[in-house]
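Yeah, one chain of the complex is gone here, protein chain that is, but the others are all in their spots.
Up next, subunit A:
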Amino acid sequence: MNAHDPDVHSLLGPYLLHALEPAERAAFEEHLTACASCREEVAELRPAVAALSDRPSPPPAGLREQIISRAAETRSVRRSPRRRLRVAAVAAAVLLAVGGGIVATQRGDDRMTAADVFAAADVRTHDMPTKMGAVRLGMSHELHMVAVDGRALTDPGAGMAYEVWWSANGRATSVAMFQETESVVVPMREGELQITMEPMAGSDAPTSPPLLAMPAASL
């Protein structure tokens, strides 16, 4: 049965009761995207289905803390829109300022990727060894951005991630976080680019010696 089979419509009852095998469930969900009256009927019947489960039972007391600390661990790297947005906003502002933003702004969004920087005509790349593995840096004057490719780094350990800083006059400013499977872009600045290992939630200032420190002039 597929989503266009007239018979797929008859799966509405079993779908609501979670009585479908995965393949039929997928077919019905595809059907739902095209069938407004089915969506309406599903929405109308859902509260009645949920009422069949309405037997509240408090979970053990310790579970709350366990769940919240698990949530906190997964917060920063995977879902820190604030930090990423800040980088994107700085990037957009820089692009406007230097007038070289045509490449990025024509993409329809203002999020530049590391691949964009590595693909820039004037990119200069540096493979930098660290005790956690190699980091590849790419700097484009044209884009005024630095790409940090951390995909050759090793796992920093449970609850840890890599944080990128620009350090100048003895003060380090956080510009991005990433995990060992990721790469990030940060705006070009004065001072020294540093990478440290930090708890996933991010730190206000570096809490470990830099794995890598690269003066802007050498990039």
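Rule of thumb we're sticking to: contacts are C-beta pairs under 8 Å (C-beta built on N, C-alpha and C of every residue); 3 or more make two chains touch, one makes a residue touch a chain; residues count from 1.
As a convention for this text, contacts and distances are computed from a predicted model.
Look at the chain that isn't drawn here: its UniProt entry, checked against "RNA polymerase sigma factor", "ABC transporter ATP-binding protein", "Coenzyme F420-reducing hydrogenase, delta subunit" or "Pyruvate dehydrogenase E1 component subunit alpha", names it "RNA polymerase sigma factor".
Take subunit A: the residues that touch the chain left off the picture are 10-14, 16-21, 43-60, 63-64, 66-68, 70-72, 74-76, 78-82, 201-204.
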